[in-house]
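Structure provided below as structure tokens; questions to follow.
A protein chain is absent from this complex, but the other protein chains hold their places.
In this document, chain identifiers A, B and C correspond to the written order of the chains, with residue numbering beginning at 1 in each.
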Amino acid sequence: MSALLSVQGVCKAFGGVQALQACELEVHEGQINGLIGPNGSGKTTLFNVITGYERIQQGSVAFNGTEITNAPPDRVFALGIGRTFQLTRIFGRLTVLENMLIATQRRESWLRSLVRRAGSSAERRRAMELLEFVGIARLAGEPAGTLSFGQRKLLELASLLVADPSVLLLDEPAGGVNPTLIGHLADRIAELNRAGKTFLIVEHNMEFVMGLCHRVTVLNQGSMLVSGSPEEVRTNPAVLDAYLGGAGDGGGARDGGGARAGGATREPAPPAREPAPPAREPGPPAREPAAAPAPAAAPALLTLRGVYAGYGGGDILKDVTIDVPEGGITCIVGPNGAGKSTMLAAISGLLRVRRGEIAFAGRRISGRSPREILDLGIALVPQVHSLFPDMTVRENVEMGAFTIDDRALVRKRLAAVEELYPIVRERAGERAGSLSGGQQRLVEFARCLMLEPNLIILDEPSMGLDPHTREIVFEMVTLMNRQGRTILLVEQNARAGLRLSTHGVVLENGMVRLTGSGRDVLEHPEIGALYLGGAVTADAAVP
Amino acid sequence: MIHPGARTAAARPPGTLLRRGLLGGVIAVGLVVLGIFPLVVTDPTATSIAFFTVVFMGAVSAWNIFSGYSGYLALGHAVFFGSGGYAVALAARDWHVSGGWAVFGLLPFGGLIAAAVAIPFGLIALRTRRHTFVVVTIAIFFIFQLAAFNLGFTGGTSGIQLPFAPFSPTTYNNPFYYVAAIILVLTVILSWAVRRSRFGLQLLSIRDDEDRARGLGVHTRRVKLAAFMISAFPVGMLGGLYFYFIGQIFPQYAYDPLFDVSLALMGFLGGIGTISGPLLGALVLESLQQYFTQKFSANGLYLIIYGVLFLAVILILPGGVVPGVAGLVRRWRVRTQRQSAEAADAAPRGVAGAIP
Amino acid sequence: MKQLRLLARACAVVVAVAVLAACGSSSGGSSNGGGGGSSSGGSGPITIGASLSLSGDFSADGQAFQRGYELWVHDQNAKGGLLGHQIKLDVLSDASSPAQVVSNYQNLIGSSHDPIVFGPFSTLLTLPAARVAARYGYAFVEGAGGGPAVFGSGLHNVFDVSVPVKDNLVTFARWVASLPASQRPKTAAYATVNDPFTQPQIPVAQSILEAAGVRTVLSKVFPAEVTDYTPIATQVSSAKPDLFILGSVDVPTVSAFVHTFIQQHYNPKAFIATAGPDQGATFVKAVGNGNENGIFVPNGWFGGFKKADSQKMVQEYIAKYGGTPSDVNADVAEAYSVGQVLAQAVQATHSFDNSKIIAYLHSGVTLNSVQGPVKFDSLGENTAQQTLTFQWQNGNLVQSIPTSVAGASPPQYPKPPWGG
Partner (left out) sequence: MSGTALLQAIVDGILTGGVYALMAAGLTLIFGVMDIINIAQGAMVVLGAYLSYELSAKAGIPLLPGLLITVPVMFVLGVGMEFLFMRRVREADRAAMSILVTFAVAILIEGVLTRAFGVDYVQLHATYIDRSIYVLGFYLPWIYLIGFGLAVVLLVVLYWMLYRTQFGRAVRASLQNRTAADLIGINVDRTRMIAVGIGVAVTAVGGFAFGATNAFNPNSGYDLISRLLAIVILGGLGSIGGAMAAAVFMLVVNDVVAVAWSPTWAPMVFFFALVIVLSIRPQGLFGRSGVRAQ
């Protein structure tokens, strides 16, 4: 079997940092290739090089025998290589359907394209089918800018499929997508693959990668570590060491790296939970959301009562009522577009609450400015990068204490945070923008600790992180919790999230579907099937 | 998001029919007004102002085809206006074209020259983006203006005279008006065609995320350059017409920075990226400006009135008149929907159910 | 997306109607104002229309012109108006924009039916305006459209009461040439803005001076919107010519050169600027008290002009706007002369019939104006009047060349030191 896409000796450096180091990669026709590796190992850079977004001085890229080194993106696409982006990129001011009509491999003159109507009825039909497939057909008429993160990812993939390229480069297709959907995604990828499509997939979800891929390549520090069948890779000590981290994780990867990561962090956890022991008990299994779990032991720190909120006058949250018990970790799960991020925005004051009330430690906070809410001790770490890319790491962290004028206090806190997050000291002088995804996460955590908040709200903390980093992040979450901070968590990696948590909330279509202790939710039969995805994926995927 | 979305989708078919009808009606009325204006209002002041207004409506629509759809803010279209003007003036002089209708025949030539100028202009300017692009267009604009001053064949500071048109003074403006009106209609049709074409969609995708568009096989360079040329052509024709009407072309008026700004202002005021926005913006601004200048000329008073009106509009409708109004309408629709929705949504409360 | 287009179109129509109405009413209103004047002998007021740059690039001159026109109207009405009609002035503003000028003259002639129109300011606006007037067969008497472009245009109805621009510097040049070789400047430098008003003047003067053996050490043309005058001015001052001729259209240009010369410790024996020094007090304010002295400016007229009607006008001006004779801007006299010439033509032809007026003005008669005699050639240039050259002496702008003119005070040469 000849290599359809081959990368040879590619080097790429940004400033001093060597992103790719004599990198080799072979993608064989008709295969699903996994590309894994720690954050900052150059996976995305490699994608950019292949698709012509980054120019290289050394090395070569060949597709189907033709040299495409440094070919412009449009040419690469015309040849049949399509790609998605880690931080999804869609056309915000166009409607979802219009987004679907842009991709083209037709080499037509602009004059021709000028007289051709955008989207023949056939094209539109195809577009709707694909939207149907990713499950956002009902949004066809909406401006793409209004979609939730997960929905954007799906749209991005769908808009790519329209032009049906022969090779698809997917950058974390499962990141931020809800587990059930990941299942369908895997099925479809497998199906497309059977239809002859070749895939190169960057993904941190081991369950996904190992179950789906015929061949897995591991990058480390800009060059290929190993390449082989999932089994070979999974059992390769070098990989375990460099990437999968926590011993024994490899074996159970099929059961979900995330789950293991969660497991790994659970061991140190129990003492952490002392502040709120009752939460560990199964507790009265079923209850109205109004009544917080174990009210006596853990009074609700944050309460939402019949909250309505949304953008552009429309409601996304509808009559949401939740209690976040003090000292616990509450995890919110639910499908994409269920309104999870919207809820966090409403809590932190970024979004106006139209009806209902949010109270924190007994004080009404709905209707207050982000600043006031911050001062009350609520810190939010949003889903996508929230650092100031152009400032140094140190500056970024110090900015966390922007509202504190007492320099001495700031210095004290900074020292404390540096204790907890050595990276803040190690990379103090570097531009935050130059850090890898995982490192940025940690810096964001560090920054939100500068105000020593009582409630920390984390939106998808593990998104886009390799298993190893993810473990660290989860450890940090439990650690912060152990230090007495209440955590409110939105986690797409639902299993891991819930294992970590004392309480779980399931959100659907902007309404609370279910509340209970973490374990209740985790083990609830129907819920599990619905939102947590199962081992389904892998089986379905094996051709 | 989802519920309203579903509802609108459901409510669309009857809505569109109604809208189509109204739209057609309004377009018809617009065309009629455009067609009979100088016949109804024979007053030369009015027709003269109408002429300049129509010229600007055309020019802004053309500008919008590039800047509005691609999102690249060009402040150099005076280059096309002036080049078209000079092309027509020189052609009329050197080919000894007698005044009258013959000169109108030269306008397409002016347009072609403008489009030709757009090629090197675009090749250089379109390498840059955002603010840099804005300033590069300004710079190139000045290069042309200075060239017109310093090069011999432009007649330098004395400019070039265009032939006299032997039309009767009382209806003198009408031929010019109607030629302008024709160019305007064609430009609007072009704008509409672009908007619904595959090409237009590619332009819009460039506006939203150029790199991603390239990644989806859009030949961004070519598309942008093409759009630049397309929008240059009508502006060049209108330039020729404008200076034929004025009778003399001077460098400082051919390449007038105020022209650049005016296009942008009219476009933004009406709302760029839409078809009707530029028309509206030019219609209001150019006519009011000429009217005010005549009436409230006394020491700077008209400037103050003009400025205040302007700010008032921006205050009420930030983001341009057309999008602004649209936004209000949308919000109003959503609100009404929500009221109806609330009744329905009252039920699901129970769903937040306990585990059995 | 759809309903917004709809709405926009709706608005568009509404506005269209509104504007339509506005124009309609405007024309209706003003036509009542100005109409009917064309009948000679009646006693109703007669309206004279003009468009002036009351804002924009030419606003300074435009407003001076308005004063000139108003003064003339006032005087003429005092004398009983024109053919028994009181005169009403109908001034519209063009923001120094050609498009506006065209609309305005269509308004004045076509809509308001003003039987007579006067010219706007500057060659740039005179041309488009004159063409409109020509269409209607109107005589176009103007005072500030002297550029060759105007006379080259083949318009039969244009009459410029001022001296043709290109001869502006001749008087001065001849005087310099006439100086005894010992005193005559050895070297001269020329700098001019590229403008239809100034550019034609320089070569004429230069040829006369070079013929008289005055060596040209520097000759520069600079753009109207110059970024920085200093390099040119410094270059002049380091060339140290005895004579410096500056082709300027406004005060800032002259002022910039003056200040740089002072800073560079350079003081030419003679310094003439084609426009700017004629702006009276404004000029003095700009260059700074005392620095104006010794600077020449060519012109058809000056505040201290020993001519009965001129002095009368100046007194009225001062009575109305204050200041001293040297504060009176030459634009005022140019505008005033336009009125005078027109009045003589109307009285001679005893009608407001523009064709008769045009014929009369072309007939080669010599008319009178505050600026002196006026006699038009076939192109509409004023051939009768000779250019005068003026000089700032002890804070006053006085006529100095030719010395033969009544009340001329001899030129200060060489120029006194700055501030002196």
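Heads up, the rule we're going with is that contacts are C-beta pairs under 8 Å (C-beta built on N, C-alpha and C of every residue); 3 or more make two chains touch, one makes a residue touch a chain.
Here the structure is a predicted model, which is why all the values come from computation and not from measurement.
Contacts of the undrawn chain with the visible chains, over the full complex, involve A, B, C.
If you put the hidden chain back, the residue from A:R447, A:H468, A:R499 or A:H524 that touches it is A:R447. Across B:F56, B:F81 or B:F268, the residue that sits in touch with the chain not pictured is B:F268.
Of the candidate positions C:Q86, C:T216 or C:Q235, contact with the unshown chain belongs to C:Q235. Although one chain is not shown, part of chain B still touches it, namely residues 73, 124-125, 127-132, 134-136, 138-140, 142-143, 146-147, 149-150, 257-258, 261, 264-265, 268-269, 272, 299-304, 306-308, 310-311, 314-315, 318-320.
Contacts to the hidden chain, counted on chain C, fall at residues 55-57, 59-60, 63, 194, 220-223, 225-228, 230-232, 234-235, 238, 250-252, 255-256, 259-260, 262-265, 279, 282, 285-288, 291, 418.
Chain A meets the missing chain through residues 348, 350, 369-371, 374-375, 379-380, 382, 385-391, 395, 399-400, 402-403, 447.
As a convention for this text, only the chains that are shown with their structure count from here on.
Counting steps between touching chains, the shortest path from chain A to chain C takes 2.
A comparison of C-alpha centroids places B closest to the centre of the full protein. The distance from the centre of chain A to the centre of chain C, with each centre set as the mean of the Cα atoms, comes to 74 Å.
Each chain gets one centre point, the mean of its Cα atoms, and the points for chain B and chain C are 38 Å apart. With touch defined as above, chain A holds no residue shared between interfaces to two or more other chains. Shown for chain C are the residues in touch with two or more other chains, of which there are none. Residues of chain B that touch chain C in their complex: 16, 19, 22-23, 26-27, 29-30, 33, 37, 40-41, 43-50, 52-53, 146, 149-150, 156-159, 161, 164, 169-170, 172-173, 242, 245-248, 250, 252-253, 270-271, 274-277, 279-280, 283-284, 287-288, 290-291, 293-295, 297-300, 302-303, 321-323, 325-326, 329. For chain B in complex with chain A, the residues that touch the partner chain are 1-6, 8-9, 12, 193-194, 196-202, 204-205, 207-209, 211-220, 222-223, 226, 330-331, 334-335, 338, 341, 345, 348-349, 351-356.
Across the interface of their complex, chain B is touched by residues 51, 53, 72-74, 77-78, 82-83, 85, 89-94, 98, 101-106, 110-111, 113-119, 138-142, 146, 159-160, 163, 285-289, 310-316, 318-319, 321, 337, 509-516, 520, 524 of chain A.
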